[in-house]
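Take a look at the structure below.
Left out: one protein chain. Kept in place: all the others.
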Amino acid sequence: MFKRLDESPPSTVTVVINGRSVVVPQGESVAAAVLAENIGHTRTTPVKQQPRAPFCMMGVCFDCLMVIDGIPNQQACMVQVRDGMRIERQHGSGV
Amino acid sequence: MKENYPLVIIGAGPAGLAAATVAADHGVEVALLDEQPAPGGQIFRGIEAAPDERADKLGPEYLRGEKLVSAFRNSSARYYPDTKVWSLSEQRDIGVIHQQQAHMISAEQVLIANGAFERPVPFPGWTLPGVMNAGAGQILFKGSGIVPADGVVLAGSGPLLLLLAWQYLRAGVRVKAVLDTISRGNYIKALPKLPSALLVHHHITQGLRYQQTLRLAGVELHNGIRDLQAHGAESLESISYRHKGSNHTLETDSLMIHFGIIPNIHLSQAAGCDHFWHKRQQCWRPELDEWGSSSVKGILIAGDGGGIGGARTAEHAGRIAAFRVLYNLGVMNQQEMHLEAKQDRKWMKADLRIRPFLEKLFRIPESMLRVPHDDTIVCRCEEVTAREIRAAIADGHSDSNQVKFYTRCGMGPCQGRQCSQAVAHIVADQTSIPLQQSTQFRIRPPLKPLTLGQLASLYPDETE
Partner (left out) sequence: MKTDVIIIGGGLMGSSTALQLAMRGMHCTIVEKESPGRHASGVNAGGLRQLNRNPAEIPLTVEAAKMWRNIESLVDSDCDARFPGQLRVAENSDDLDLLEQRAALLHSLGYRHEEMIGRKELYQLAPALAPHCVGALICREDGYARPFHALTAFRHKARSLGVEYRVNTIVDGIEREAGNWRITTRKGEFQAPVLVNCAGGWAGQIAASLGEPVPLKPAAPMLMVTERLPHFIEPVIGSASRKLSFKQMQNGTLLVGGAHLASLDFHKEKSEIKWPKLAVSARSIMALFPQLKDVRIVRVWAGIEAFMPDNLPVICKSSTAEDAYHAFGFSAHGFQLSPLIGRILAELIVDGTSNFPIEPFNITRF
């Protein structure tokens, strides 16, 4: 489980994570926003349907793949949040 | 973005920033490409945007980055953030995705300054949500001010592990335990490598002094732990390990692991540069001369991507490589190049004196690198276990690439970045062919996500 430090972000955007509206600091990665929401796993694997979550946060491991604005297989740690963005857990190869 | 530049630098960490500033200050048109939204690289991630209180918690070394970044911002170097390099050829054609658009550009000189990433060391349960690289934890902290809610455990080895524990402590995060795989033996082997004065004053070994701070704060700190395992159904629930001959279990929902960092060599491999196995750093790195020139003409490498030296060395190496580029481009003569590089060489030499000590101290036990537990997933993408890899080797698939073909290990989206080391260790172990003679996964572009649509937009005039 993660928490945010008590800082006041200069500006925020609203994103929708698994159907829920969440206010997050502007400029942060989707993976960070999702981890701070403590949604558990962010995807299941295509081979053995195992739960996974971001692991490296720097674009190397591809364990953070999520469906962003309807497009599957997006690296959540490499995409910045945008106002109105829809972020969903990815099941397997992306349905 | 133009089609051709005299100098393209890949990576805006200390090495790339320093090099770009020098080159630009000498009037060279330079494009600095980096996939992150802001300059700083791994160590100075988020440096321009982090609120003061957060920067303060991250410590004085973090703040050093401000100077580097502002000098770069004040130079005439062209900066392309959110720009991924997905291919690099021997002829210095550079595949780039900039603002979602694919481009193919070229350069007379290319400086690879793409840094390092954390060494993947598979162990049972390392794929569970809740288990994360310590550097990843630090990225969350630096970039977003996000920290473990309660009772994080840090495990592994390396300066970053202790640094992060210390940084968490300063941020008021409860650290349940720090479990270090280094043993007393490592200390004994490492200490003669170093005058103790350097040990106390060097910025990287500050971490060792943090140990004391951590102990004082009541953090459980164990050295020489073995057989680390993570347990849980849907996500991490507990961890177990061996220490001093007995088994221990700790409940936690957050485990940060770290086993040192290794050069990010996918670009240099793709470009056909020669590499070698570096025994002390336990990783492959490119063959470089004293300027950072690789075996491929016009391609230089500086910073951790050329071998782990740390942020300060990266900065010096970046400038040294830049002087070489200036010479290669005819901006400087040989004498000027040597003269200009002198100061950085001196500093770099001093900074590097700590390395033999660190390499001995933080050496990862070979037994861990060989992935002892058969059930451990080695390839996170294709979910291939150590057992399957061993079976493939036993069946006569006797090098990494054959194992890859046969098991799909390394064929997933991460392109083998997370498993190539472990596979190489397992192969070396099973076949008794030493690592330095073994083959690595052949590198296949694109090195960064490139879509069919993006590829289709390239070379519009080309026909069948």
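Before moving on, here are some points about what is shown:
For reference, chains read A and B in written order, and residue numbers begin at 1 within each chain.
The definition used in the following text is that contacts are C-beta pairs under 8 Å (C-beta built on N, C-alpha and C of every residue); 3 or more make two chains touch, one makes a residue touch a chain.
Note that the coordinates shown come from a computational prediction; the quantities given were computed from them, not determined experimentally.
Note on the undisplayed chain: of the listed residues A:Thr12, A:Gln26, A:Thr44 or A:Asn73, the one touching it is A:Asn73.
Contact with the undisplayed chain is limited, among B:Met1, B:Met104, B:Ala149 or B:Ala217, to B:Met104.
Checked against the full complex, the candidates B:Ser106, B:Gln229, B:Ser295 or B:Thr451 give a single residue touching the omitted chain, namely B:Thr451. Those residues of chain B that touch the chain absent from the view are 87, 89-91, 93, 95, 104, 272, 395-399, 401-402, 405-406, 408, 411-413, 415, 442, 444-446, 449-453, 455-459, 462-464. The chain not displayed touches chain A at residues 46-47, 71, 73, 92-95.
Just so we're on the same page, only the chains that are shown with their structure count from here on.
Taking the mean of the C-alpha atoms as each chain's centre, chain A and chain B sit 23 Å apart.
Interface of chain B with chain A (complex): residues 35, 37, 42, 49, 51, 53-54, 117-118, 120, 127-133, 135-136, 139-140, 143-150, 171, 234-235, 253-254, 264, 380-383, 412-414, 417-418, 448-449.
Put simply, chain A touches chain B in their complex at residues 1-5, 7-8, 25, 27-29, 32-33, 35-36, 38, 40-42, 45, 47-48, 50-63, 65, 73, 75, 77-78, 80.
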